[in-house]
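Report on one structure; see the data block that follows.
Only one protein chain is missing; all other protein chains are in place.
In order of appearance the chains are A, B and C, and numbering begins at 1 in each one.
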Amino acid sequence: MTGAELKVGIIGAGYWGPNLVRNFYEAPGADVVAVADLDPERLGALHKRFPAVRTTTDHRELLNDPKIDAICVVTPISTHRPLAEEAFAAGKHVFVEKPLAGTVADAEAIVAAARSAGRVLMVGHTFVYNPAVTTVRGIIERGELGKVQYVDSQRVNLGLHQFDFNVLWDLGPHDASIVLYWLQEQPDWVQCVGACYVQSDIEDVVFLTMGFPSGAIAHAHLSWLAPSKLRTMTVIGDKKMAVYDDGHSSEKVKIYDHGVDKLSADELRRSYRSGDIHSPRVPVTEALQLEVRHFIECVRDGTTPRSDGEAGVRVVRVLEAANRSLKAQGARIALTEPVRS
Amino acid sequence: MTGAELKVGIIGAGYWGPNLVRNFYEAPGADVVAVADLDPERLGALHKRFPAVRTTTDHRELLNDPKIDAICVVTPISTHRPLAEEAFAAGKHVFVEKPLAGTVADAEAIVAAARSAGRVLMVGHTFVYNPAVTTVRGIIERGELGKVQYVDSQRVNLGLHQFDFNVLWDLGPHDASIVLYWLQEQPDWVQCVGACYVQSDIEDVVFLTMGFPSGAIAHAHLSWLAPSKLRTMTVIGDKKMAVYDDGHSSEKVKIYDHGVDKLSADELRRSYRSGDIHSPRVPVTEALQLEVRHFIECVRDGTTPRSDGEAGVRVVRVLEAANRSLKAQGARIALTEPVRS
Amino acid sequence: MTGAELKVGIIGAGYWGPNLVRNFYEAPGADVVAVADLDPERLGALHKRFPAVRTTTDHRELLNDPKIDAICVVTPISTHRPLAEEAFAAGKHVFVEKPLAGTVADAEAIVAAARSAGRVLMVGHTFVYNPAVTTVRGIIERGELGKVQYVDSQRVNLGLHQFDFNVLWDLGPHDASIVLYWLQEQPDWVQCVGACYVQSDIEDVVFLTMGFPSGAIAHAHLSWLAPSKLRTMTVIGDKKMAVYDDGHSSEKVKIYDHGVDKLSADELRRSYRSGDIHSPRVPVTEALQLEVRHFIECVRDGTTPRSDGEAGVRVVRVLEAANRSLKAQGARIALTEPVRS
Partner (left out) sequence: MTGAELKVGIIGAGYWGPNLVRNFYEAPGADVVAVADLDPERLGALHKRFPAVRTTTDHRELLNDPKIDAICVVTPISTHRPLAEEAFAAGKHVFVEKPLAGTVADAEAIVAAARSAGRVLMVGHTFVYNPAVTTVRGIIERGELGKVQYVDSQRVNLGLHQFDFNVLWDLGPHDASIVLYWLQEQPDWVQCVGACYVQSDIEDVVFLTMGFPSGAIAHAHLSWLAPSKLRTMTVIGDKKMAVYDDGHSSEKVKIYDHGVDKLSADELRRSYRSGDIHSPRVPVTEALQLEVRHFIECVRDGTTPRSDGEAGVRVVRVLEAANRSLKAQGARIALTEPVRS
């Protein structure tokens, strides 16, 4: 870092890029210097909102600018690897939007490039910075739920359809990153069934199941075809249960003191416990702001991001296998962690 | 039918039996004459509530009573076939609780017995008599939703665990019977994954997927481990979408004029239509009362019940295959309708 | 009490009477001996449901029956006083449905009759036995909410219109009895505005305000004209806030750790505290069952009912004054407790 403030360059001014610009602006300790995009119209719109930001259609201007410390890659998935590799080669720290890459091989190549360059690599798994998600992580960590048995997720809404990848690659990174963060383990198998309705070869509905070594399973309904937007995750523990409903304005997390105490045929009804329900206060800070601050701190302090390259690879591994299951009629696909030297 | 009123005998006075007694009592055109159960304590409790009903521990008393026109079999699943066969042999009309049997072979044997005896066989798929379910059927039938693309169901609650069968056989008959009734077609494949948490070999959570010849899929989350009771089914059509939420007191059915009109990359956001939401009035009559009246009418008029034996067999066929999938790690199981002579 | 069991006679077999019969039946320690009503048709319907109960069109049969210990008066309001006085004169304990009477004078006469006879008088203010209401009382009593500042109540639904009294006398007894029980004080003034829409001289909508010596106020919207049934009461304390929503199936009571800490112009936003939300488990027992058991215990043990005659008078005093305010364009009416000798 050349100065007191992290100087940031952003490649990609599409849907998500301006959000990053705004959040780096608002975060203390950073400044957005320049934005690159192939589309001059997008750059114009961005410039209107942020007149102080330099814009260019050539991303190499950013890489070659010695004043820029960090690059954010907010471009189509297939370009993540080459752009990240270029940025590391130029000595920059790199933030890559989720998913890290479209294949495990590409994702691992980016991790390798970061390691060689000795620079920070962080993946934009925004949800692991979401205050409700970290609240649930704390609840699990303190053992309040007991052993987690299963997670069920509803992540559906009407649109926005993508043309180059399916709903699994669009919404799946959220579930994979959240569940891996919550459980702190990686699935040893995945299964995925789905269907293509609006476009002939792009799944707009999938049901994803992940099985974990602990015996836990996580299931997600991911869809672009739904009457209402749902972002609900239910976590069943053997002591308590929790619901994280991102659509609720004031009670995003609820902990239910409900469970099965000791199953008895004689007194089946007494086997169940329905106790109090508690909704801890969840801070209202925007997750993206927390994510951006975390990146700034990691670069400044040389610490490893919560959503580092390894975390990014793990998510891509789940998605790649799930996509394989999808094409194989939902057959169970084993996930084997490659041997590390 | 020996007189103006249908005389009914009920075998089984467990959890569900008294509900049937009460509903036959309240229905015009029928009278409950006697109830049989092996457990005298249950019979005592029932007699206290319904002092006019004769009780016995020997179900053959009911079969041998010439005044009894119809028998309801409300006993554990494994006894459905022998009891139904006995009842048909005695010339009775028979109502069997859902699921019709524990195997397709048994279910088909019951159907064959009904056919030989020339008597009415009806299966207790209560939900196909539920006013909200029939309202949705009407909406689909009139083409309001367009072509049905997929159905997603959440059917979860805390308990009641069963000891002799899993949550698939407990809650699955509802989803199978509703979806087959709505779509008026039978799945050509099923898949089912799940897990056993509270009991070592009884699944308390399963995710069931059915694939239909039309291309529709139906998915259900069935669980005895959940913080709140949910009974929600979402139907996605290519014109409109509908939600049936049995837990809502006043808006059980909602029709959303939402959809994807014509996907266009240029104006992706304009591709989606979010129109009005309509909640038709749903009569509040108890489904079981409507079911019981339907049975009385079918016997009286010699008509075929909506949930006849064939419908019962179709549901068992789905469950049997789903259970096979469950034991085969969720592998896709093809359903082939046996050739009829 | 002549024997081990309280023998109960019930006068009035209209809408509410059969509920009392059923609940005395289910309660341990009591037996319903006879029911009187002027309408033989109602008696016939009741007899069909409860064949062991004697019925008569002459309530004096009940009063003259020495085996009957207690009389329930479940008749139109104007008959409460004469029937209760007759029952006390016959040496019976008396349960009177709410409101105790249509005037303070009549209500006080009933209390005087009870005192002279040395018998128990209990008023059917069912809600003060409702588990959610007593849960809130406990929360207030333990000081969790701090000083109660105000209560707002929504008690509205579509119908049932009455022909001989207005919505204030129909729904108001609930709010008055609950609030007086929660606050353990009596209002020193009331105000009431309303309007008559469906019938020309029967208010179907009123807004009732009660002011208390402590400075607390309680406000209630009572209506027979509403799109949905609401039974919601919000209690604002200077430490915490509580909501009692009788229409919620699983979270009837919620305590909000919200409040104004210390108002500061400099940091207005920091003056507010929005903390955790807690929903204590509320037992699901029917309030009427708890009320009936309470009556049985009070008679057996000679204790004073929670909703004794004095409580009944206090509620009538509020309603009578509120009705006066209603006729006086909502003018504030002072409530002065009469001097007791």
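We take it that a residue touches a chain if its C-beta (ideal position, glycine included) is under 8 Å from a C-beta of that chain, and two chains touch if they have at least 3 such contacts.
Nothing here was measured: the structure is a model prediction, and the numbers come from that model.
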From B:Arg54, B:His278 or B:Arg300, residue that would touch the chain that is not displayed: B:His278
Per the touch definition above, residue among C:Thr79, C:Ser271, C:Gln289 or C:Thr304 touching the missing chain: C:Ser271
Omitted-chain contact residue, chosen from C:Thr56, C:Gln186 or C:Thr234: C:Thr234
Residue of C:Thr56, C:Gln149, C:Gln186 or C:Thr304 touching the missing chain in the full complex: C:Gln149
Chain B residues that touch the omitted chain in the full complex: 250-251, 257, 274-281
Residue numbers in chain A that touch the chain omitted from display: 51-52, 228, 247, 249-250
In chain C, positions touching the absent partner: 149-150, 152, 154, 158-161, 163, 191, 193, 195, 197-199, 205, 207, 209, 215, 217, 219, 221, 223, 225-228, 234, 236, 238, 241-243, 254, 256, 258-260, 263, 265, 268-269, 271-272, 274, 329-332
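As a convention for this text, only the chains that are shown with their structure count from here on.
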Centroid spacing, where centroids are CA-atom means, of chain A and chain C in whole angstrom: 54
Centre distance in Å when chain B and chain C are each reduced to the mean of their C-alpha atoms: 42
Rounded Å distance, chain A centre to chain B centre (Cα mean): 40
Multi-partner residues of chain B (each touching 2 or more other chains): 228
